[in-house]
Each structure stands twice: as structure tokens, then as C-alpha cells.
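In this view, the complex is presented without one of its protein chains, the others remaining in place.
A and B are the chain letters, set down in written order, and residue numbers restart from 1 in every chain.
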Amino acid sequence: MKSRPAFLLIAPCWLVLGLLFLTPLAIMLWLSFQQAGLYGAIDPGPTLANYIRCVEPGYVAICARSVWIAVATTLICLLVSYPVAYYIALKARPERKNLLLALVVIPFWTSFLVRTYAWMFILRDQGVINSLLMSLGVIHEPLTLLYTPLAVMIGQVYAEVPFMVLPIYVSLEKLDRSLLEAARDLGAGAAAAFWRVTAPLAMPGTVAGIVLVFIPSLGTFITPDLLGGAKGMLVGNLIQNQFGPALNKPFGSAVAMGLTAFVLALLWAYATWARRRGEEAL
Amino acid sequence: MSDAILRLDAVEKRFGATPAVRGVTLEIARGEFFALLGPSGCGKTTLLRLIAGFEQPDRGRVILDGADVAGVPANERPVNTVFQHYALFPHLTVAENVGFGLRYKKQREVVGHPTSAIHEMLTLVRLEGLADRKPDQLSGGQKQRVALARALILRPKVLLLDEPLAALDVKLRKEMQMELKALQRRVGITFVFVTHDQEEALTLADRVAVMNLGKIEQVGATEEIFERPRTRFVADFMGAVNFFDGFVVRPEKMRLHAAPPAGIGQASAPGANGLSQARRESTHFPTSCCVEGTVESKTYQGETTRWQVRAADGKLLTVVEPNDGAPDDVSRWREGGRVWVTWDKRHQVPLQ
Partner (left out) sequence: MNTERGMRNAERGTAALRWFSWLVYAFLYAPIAVLVVFSFNSERQTAVWRGFTLDWYRVLFRDAAIGNAVANSVIVAAAATVIATVIGTMAGLAMARHEVPGKRATRSLLYLPVIVPEIVVGAALVSLFGFLAMRLSLTTVILAHVAFSISYVALVVRARLACFDRSLEEAAMDLGATRWQTFSRVTLPLIAPGVMAGALLVFTLSIDDYIITSFVAGPGATTLPLQIYWMVKTGITPEINAVSTLLLAVTIVLIAAAQRLQVARRSTVFSDRGPGS
């Protein structure tokens, strides 16, 4: 009796997610064991060929590049975001905090595509940087900035910084200030107090930020597609390519399943870590 | 005082336009247990933070063991603090908390191996078995002791305690008071603590400074502060609430009588009974005074009963009578009843 209204409330959500989320994933899983026929046709299979193909050197290189870009993005985001979060949480005037936070979040609400395009406009050969440098006479030939790993990294960091700042800020804001005073009182200098008290206590937020940046970076598509050029293919582009021009849905499905499994495994590890520390994940 | 470990010299501190400490001069002797007592907002905590180095004075000097510590940051001062809510590091064990400060410069002179020093300290505060616990697995009293151990292990010249017992419940607070006092005697370190609880100050401290509005009203031994308050504020804060022109009488020093007491009674019976009357009488009768009034309320407090008596001139007097079950037990009297209040003139404390 008591669970009837609950069932009615939750049923539509089950229905939609079951039909439009679980079923597609199941179909994809099934597809990943089929064979690709001519012109995108699907020949029945069961075969492991698609998964075996994933470990061919060319594709391993793409995966390695994806992981490398994601790791680098995460590290740069961490280095860029920590000081900002620290400044807002512990140094800024209290009445300013909300404004400073809002300024970090607002770009997140604006179109990702547009923000990535902005970097194309800035970095391309006739872009803002090259035009400026050439009109100042610093250079005579445009620098190749667009379609480089550097461009991908800039675009990716630019997109992910808010996701790093926010959780770290929340952790630092919760920090009991008297603990910092206690550390100073017991003889620790500013650096020692940071490494022995602030950083360990802000660790949950820091790890959450790392997870929030690393995982989307693994599957990123628009940034490498617009800023990376032909040699900059990442896992996301590979999947898109197999479903699009390459007409090989089974192989694309296998790559997509691999990516999903990897992401879920990472999150599971994170959730376990958080639970062991007695904190709520994310 | 030649043996002062801590001297404050005309110290001033304001936050924005608000003065917090207004010209405090004070000397605290080596080995003393000293209390800064006052209501919230009186500047006592700011004063403590100025000594600890968390705040810098706008004017005046803080002299620690003969050295002016102007501009010396907290981590380089030879003082340590027990924080109000202990500020134990939640991510470290009890032993790690206690050993936290051992690796820094100002603690170089600490003798012995860190591990054995920690063990020794935990034994001193009776926490031997809990070295590997995290702070959130401790009771309030245990946290308090960890905070003490963490500060005392560094052998500070002065230990500062910010409302050290405020977070404990009443029973535990009484126990910890005794423990704290014994601990201070054993380690021989100067303790300076801040409290708003006059009873706690009297119980723990050798000397007390009563603060009000950023200034020290009176400094003295506990008995002196209690028995001989110099200002109306100190008297009031110490619970001596029966104010007359120029003097004050503690409620416990007053007695209630159902009939005009012999000797005084005759003089007070005719004419108006009042406070001016009482004063005049006190000249007639050098040892006693008497005021007639009506009982306005009585509050049973266990060992004592607190009476509020409205004198004829409208003044409200407070009398605390012991409930000793004697034949002259006043507990039978009703509110609205007529009573006589007497006191010994020796108990009149003159005020500035």
C-alpha cells in the first residue's frame, strides 16, 4: 500500500531510462560482438574480433593519447584551480565570495561548442594571436597554434576548470579555521601548515575535482575535433568515426564499451575510496 | 614584579572602527595560573590572540620572557594554545596530533626522542591506550586532554587556554577543573586562560584580571577579587548584587529575620525603613545594619534559597540563606511576607 504512490512516481523514469538508456547500451553491447559487413551492414556473429582489433598498435596509440591528454588536462586544471579555490575560500573578502564563485561557474552555462570555437578563432593562422603578433612585427609568418596538441590541451583545460574549482572550494570552505591557527600555534610555518593540515583535509574535494575533470576528458570529442586536427584523434573521435564515415558500428561499439567500462571502473574505485573514508562520493 | 614571564604594556587593538582591547597593561608571573575573566565581547579572547600571535597589536608591546615579540608570527612564539573547541586535526591520530609540533624550530630544545616524548605526554594526561584513535572517536574530556598534551609537549613558556572547559557538560567540567589545576602544578608552566565563568576563574586561577569593554577593571588574587571588588562592574560580575551608595554587600552575607532583630529593631522600627535609614543606622550601630522589606520571590536552590526582598524605598535586595534546617529556618515564609534584612558592617565592600 505504502509503496504504490512511490511506484507510480518512479515508473515513468524507469520506463524512459530503461527504453532510452539501458536498451541502447544493451544493443551496443550486442553490436560489439557482431561483424561489420559491406557498406555498414551487420553480419551476425558472435565474434571477439572487434575487441581484439582494439589492441592493435594504431588504436592503442589513440587510447594512450586520450589517457595522456586527460591526465595532462587534469594536472593542469589542478594547478590552475587550486590557487583560485584557495583564494576564494580563504583569502577573499566574505562579501565577495559569491561573486567570485559565480564568475567561475558562468562559463559552464554557456555553449561548449561556442567556447571551443572561440579558441579556434583565437589560435588559427589568421586568428587573434597571430594577427596581433604580426601587426606588431614580432613575427612575419603565422605560428601554427591551431590543430596542435597544445590547442587541444588549452581547449580542454578551459572547459574543465570550473569542475575543478568548485569541489576544491567546497572542501576548503568547510575547513575549520582554528585548525590552521592550531598548526601555526604548534610551530608550523605557512607551507607546513598547508601540506600537513589544509591539503589533507581538502583531499575529498581535490579527488572529486580530479574525477570530475579526468572522466569527461577521456571521452571528449568536440575539443580534439575542432582544435586537434587530423593527427589529434582521440577515443571519442574514433567512436564517432566508426559510427559515421567508417561505417563500422560493431568496432565502434566495442571501443565505446571499452571506454564505458574503463570510466565505470574508475568511478567504482573512487566511490570505494570515498566510502572507506566515510565521506559521500561527489 | 621582577619575575614576570609575560608583560603587556598599554596594548591596544581595534577591528575596523571597533576597539577590542583598549590600553591593557598587565604582568603575569612565572608559574602562575592566571585567568582573564569577563563577559563575551570584553576583549579577553582578543587579548589571548594578541599573546599567541594570531593578531598584532595596533599599539603597545607584548613582552614574553623579556623579549618584545612585536611582529613575531604565531609559529615562532614560545607560547602554545589550547583552543576553545580543541582544534584537533581530524585526519591525524591522537599520537600524531600530540607529536604535530615536535618537528618545528621553536621546539628544538625539547628533550628526548619524539616517540618517547609523546608517550610520556599521553601518560601524563592519562591517555596511554588511545594513541591510535582519531579525534572523532574520543569523548569531550579526552579531546580536551589531547589538546592539552599537544600544547604542553612543546614546553611553552606560557600556555594559553581559550575557554578550555566551555564545551564540556557540568559534571565533566568540575572534574576537569581539578585535573587542570593539578596538571598545572605538576608541569609548572604558566597558564593563562580565558573564561566568562567567574566560578571557574576562582576555582582554577591564582590571580584574575576582570575585563570589561576592552579594559582591565581589576587584577588581583582570587580572594581579593571576590571579597574586595573595587568597581561596581567587578562586584556585579562576582555576584555581589546588593549595591548601596558607595558600597556593595554579597547576598550570602545578608541574613533574614521574621521579626525586628533585637538591638537594631528598636532603632529601625520608628519612621521610614529604607536604605538611607540603613546607612544612618549603621552609624548608630557600628557592627550591623538592618532594612525592612517584603518578600518578592524565593527560589529554592538545593543547598540554599535565594530571596528577593523589596525594601521600603523600592530597592530590590538579594539574600541567599543556607537551607540548614535550623529552628530559625526562614523557608516557611511566604512571598509578600514582611521581613528584616541585616548584615555585618564588616561585609560592606566600598566601591570606587
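As a working rule, a residue touches a chain if its C-beta (ideal position, glycine included) is under 8 Å from a C-beta of that chain, and two chains touch if they have at least 3 such contacts.
A quick note: this is a predicted structure, and the numbers were derived from the prediction, not measured.
Of A:Ala36, A:Ile69, A:Val104 or A:Val197, it is A:Val104 that touches the chain left out of the display.
Panel shows subunit A; residues 2-3, 5-7, 9-10, 12-14, 16-17, 20-25, 27-28, 31, 80-81, 83-84, 86-88, 91, 100, 103-104, 106-107, 109-115, 117-122, 124, 126-128, 130-132, 135, 158, 161, 190, 215-216, 218-219, 221-222, 226, 236, 239-240, 243, 249, 252-253, 256, 259-260, 263-264, 267 of it touch the chain omitted from the view.
One rule holds for everything that comes next: only the chains that are shown with their structure count from here on.
One inter-chain figure worth recording: subunit A and subunit B are separated by 58 Å, centre to centre, where each centre is the mean of the chain's CA atoms.
Residues 52-54, 73-76, 79-81, 83-85, 87-91, 100-101, 103-107, 150-151, 154 of subunit B are the ones that touch subunit A when the two sit in their complex. Subunit A meets subunit B in the complex at residues 176, 178-179, 181-189, 192-193, 196-197, 200-201.
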